[in-house]
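Written below as structure tokens is the structure these notes are about.
The complex appears here minus one protein chain, its other protein chains still in place.
Presenting subunit A:
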Amino acid sequence: MGYGSKSIGKYQFVRTIGEGTFAKVKLALDISKNQYVAVKIIDKCMVLEGNLKVQVQREIKTMRLLNHPNIVRIHEVIGTKTKIYIVMDYVSGGQLSDKLSYVKRLKESEARKLFQQLIDAVDYCHNRGVYHRDLKPENLLLDSKGNLKVSDFGLSALQKRGEMVSTACGSPCYMAPELLTNRGYDGAAADIWSCGVILFEMLSGSLPFNDCNIINLYEKIYKADYAFPAWFTEAQKNIIWRILNPNAKTRVTAQEIMEDAWFQVHYVPAPIYECEGEDAYDVPAAFELVEEMEADKQIPNPSSFINAFKLIAMSQDLDLSGLFEEKDEVKVKVMLVSDHTIHDTMTKIQAAAEDANLLAERSNNKMKMHPSGKLPRRSQPYFNLSAEVIEVAPLQCVIEISKSAGEVAMYKEFCKSLSSLL
């Protein structure tokens, strides 16, 4: 088999769509879903030679947690004696670098949309402590609708080596000055710098820093020595100038970019996915429908006692997901008891949410809560909370509170506030 093989598992290879020193990317058909995927094929000996074993494993685990519309999603990894296959979304529109090579520069509206999606994705990852470290148009893919998807987030170990050395005039052009000195650096600030270079390139059609002599190139990057083309507007210059700041400490952050007036034009934040798949993995939609109808039928039912099996299925006693969790990432799920009616209990949850400065959204007997505040939504600390009320007996309700990854403090505040109201 090897590189020339026709398939691996349920994936049938179609053709090679990318080749690097470290890996090869192939288009493949997932025959179980009749859906195209991209498969990155890595030679195991390369990983072992580079002593990247631990890092590769850590990065695969990290990628699993990234679930954002502007980030290429990883489906699974497959290992054989000599190769590692990373199965990902296939993004059909190709690389941004290809597009830039034939259209030269983009219209402001398109460049802004792609930049907004890029910053959205970058901010999402930075909030989770994940840094790309090699953002460049080759890693930015476009889907069939022209939306941006960042590839290889969290895969920096598999990126850097080889490519940097081989294309002296390529990759370093996007690198932040602090990366060139090889001292410790802040991954977030370095990614932001690369975003600035990419924005410059989209708007101008050429790189801000470019020189085939590597020494001269580094020199220019250090000093942030670049010139704006004549057609750049003041607003464009302003945002780029704030990003291409050689001092990483005073460089703008993703959150500050999101507050920029130029950035804000027609900005639609990407929908936040429920973390932990709480909802995504819920009972399939068809099941939910049945359940809701069931619930409707139950309203006229004179006995408002819960079915014991429902109570058992709801409880945490049967939950085996703890087997998969690391010791420190205990999922928080709490049950509170209320001796009020469902309606009164929901009102109390709403009040507790307000006390804890949370925005509450009610659907039937479930309340979803997000942080409220004046900051743009995306730059909020990541946080999601939900409370569901289930009637167990007349005037005996159980409130199931679950929290996805995020700040514990706000969650505790809410629980405390709710307990005092009950």
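Here is the rule we go by: a residue touches a chain if its C-beta (ideal position, glycine included) is under 8 Å from a C-beta of that chain, and two chains touch if they have at least 3 such contacts; residues count from 1.
Everything below uses one rule, namely that contacts and distances are computed from a predicted model.
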### Query
Looking only at the UniProt record of the hidden chain, which name from "ATP synthase subunit a", "Exosome complex exonuclease RRP44", "Calcineurin B-like protein" or "Cytochrome c oxidase subunit 5B, mitochondrial" is the right one?
"Calcineurin B-like protein"
### Query
So which of A:83, A:112 or A:370 would be touching the chain we can't see?
A:83
### Message
I'm checking contacts with the chain that's been left out. Which of A:230, A:261 or A:320 qualifies?
### Response
A:320
### Message
For a quick check of understanding: of A:29, A:46 or A:60, which residue touches the chain that isn't displayed?
### Response
A:60
## Note on the structure
Note that subunit A touches the absent chain at residues 1-2, 5, 9, 44, 47-48, 53, 56-57, 60-61, 63-64, 74-84, 277, 281, 283, 287, 290-291, 294, 303, 305-313, 315-324, 327, 330, 335-337, 392-393, 396, 398
